[in-house]
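With one protein chain removed, the remaining protein chains of the complex are shown where they sit.
Coming up: chain A.
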Amino acid sequence: MNWDWSAVGDFMPMFWDGLLVTLQALVLGALLAFALGLVWAMAQRSGLAVVRWPVNVITEFVRNTPLLVQLFFLYYVLPEWGLTLSAMVTGVIGLGLHYSTYTAEVYRAGIDGVPAGQWEAATALSLPKSRTWGAVILPQAIRRVVPALGNYVIAMLKDTPMLFVIGVLEMLGEARQFASETFLTVEVFTVVGVAFIVISYPASLLMRALERRLVR
């Protein structure tokens, strides 16, 4: 089997397009996962069973079904219900929703790790709920879980190729398209594989460094 450097060169314009789409999906999906996960985690601590119960059902359900199935569901079933979204938006929602059920667990561990004395001090000062959460509990809880959240972002990166099945032209999608036209499979898939390592390995080193600094 021959390695053709010129094929790598020819693939590059499509590769950059794909990389951009991958990173877009990742950033938007991660933001959604961070925000939604926080909503789940706080709802799970609600004093109202009517809030806790549905949230538990939703998060368990989403966590225990494959992302691929969820993507197909969102892409093919939502339009039947009259909600047609672009492949990219569907992919971001799928990724964000799926990973929000993991970030919810991370936040929950962080919140549980804040000493009871902090809640008591907030009560003793009569701080309103919004300040207790926003100024006292969450800043302490989130600081401790930043590395764990980061690790989920890396896991998410490695799940972005799944968006290809609903037609999002991220890195893998571009590679498939290029390969089917040129039959230069080795070169393009190697480039994509290397790209994943080049992004995720330094990111995981960064998370380990953060962990040493933030989690005491």
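Everything below uses one rule, namely that a residue touches a chain if its C-beta (ideal position, glycine included) is under 8 Å from a C-beta of that chain, and two chains touch if they have at least 3 such contacts; residues count from 1.
We adopt the following convention: contacts and distances are computed from a predicted model.
**Q** Would you mind picking the UniProt name of the chain not drawn here, from "L-cystine ABC transporter ATP-binding protein YecC", "Carbon-monoxide dehydrogenase medium subunit", "Sulfite reductase (NADPH) hemoprotein beta-component" or "Tryptophan synthase alpha chain"?
**A** "L-cystine ABC transporter ATP-binding protein YecC"
**Q** Among A:Gly113, A:Pro128 or A:Pro202, single out the residue that touches the unshown chain.
**A** Checking each option in A:Gly113, A:Pro128 or A:Pro202, the one touching the absent chain turns out to be A:Pro128.
**Q** For the chain that's not shown, point to the residue among A:Val136, A:Ile154, A:Ala179 or A:Ile199 touching it.
**A** A:Val136
**Q** Residue-wise, where is chain A in contact with the chain that is not depicted?
**A** Against the left-out chain, chain A lists 115, 117-118, 120-121, 123-128, 131, 135-136, 139-140, 143.
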